[in-house]
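Below: one structure, written as structure tokens.
A single protein chain has been omitted; all remaining protein chains appear in their positions.
Right after this comes chain A.
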Amino acid sequence: MTTGRISAGIMPIVSEGSVADAKIGVRLASRLPARTDDSDLRELTSLAVQGDRSAIESLLGELRPMVVRYCRARLGRVSGQYHIADDVAQEVCIAVLSALPRYRDMGRPFASFVFGIASHKVADALRSSVRSAVPTQDLPDGPDEGPGPEETVVRYIEVEHARRLLAKLPDNQRELLLLRVVSGLSAEETGNVLGMSPGAVRVAQHRALARLRQMAELESA
């Protein structure tokens, strides 16, 4: 039975039930935890800047998954694995930790500060030749509970399709969509990372999505 959850990973196959769910806009995925409220995050950041160990751990726990997803989306897989992207994400977290004592709240969301660093680290990684490294895949020490071969292939094809079409977008539009969807930043936060007003973000993201949709429809026609 196919579900309509985003996390199902087999989006081309949608059952009638899930389509009905989609039409009424119910929550279809449960993998992404709800983000901490902005005011709570600001308070957490303030405590972390003062060196509160527990606040630092909580802050990293909040931001790390967003950073990992962003790095993975920007850098992709090497030999079927996300090792390099995950290493870069780790570098971002270390850089954020190092910069934390010098961070001053200037009214911008902390996530903007983090993704400013992440964007530079990813650009550095893309410029360097680290992608030529081919790490050896670890041998599993237990049963693989992941999707089966057929589902894996379907998922792989669709994700590669997404990457290929996103690569055809102008850099700014691609970055914008990744920050909004993969990192889960708001239009305001995305604008702070990219140096755009929230209004300009909303216009640009509309154009970017329309362009992506047009390319997808042309290929499936």
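Structure notes:
Following the convention adopted for this analysis, a residue touches a chain if its C-beta (ideal position, glycine included) is under 8 Å from a C-beta of that chain, and two chains touch if they have at least 3 such contacts; residues count from 1.
The criterion applied here is as follows: contacts and distances are computed from a predicted model.
Missing chain, UniProt protein name, picked from "2Fe-2S iron-sulfur cluster protein", "ABC transporter permease", "High-affinity zinc uptake system membrane protein ZnuB" or "Anti-sigma-D factor RsdA to sigma factor binding region": "Anti-sigma-D factor RsdA to sigma factor binding region". When the omitted chain is restored, the residue from A:V92, A:L177 or A:M196 that touches it is A:L177.
When the missing chain is restored to the complex, the residue among A:A48, A:I84 or A:A187 that touches it is A:A187. Residue A:A216 is the one among A:I94, A:V153 or A:A216 that touches the chain missing from this view. Checked against the hidden chain, the listed residues A:L63, A:I84, A:L100 or A:L166 yield one contact partner: A:L166. In the full complex, chain A touches the omitted chain through residues 4-9, 11-12, 14, 18-19, 22, 25, 27-32, 34, 65, 68-69, 72-73, 82, 141-143, 145-146, 155, 158-159, 161-163, 165-166, 177, 180-187, 202-203, 205-206, 209-210, 212-213, 216-217, 220.
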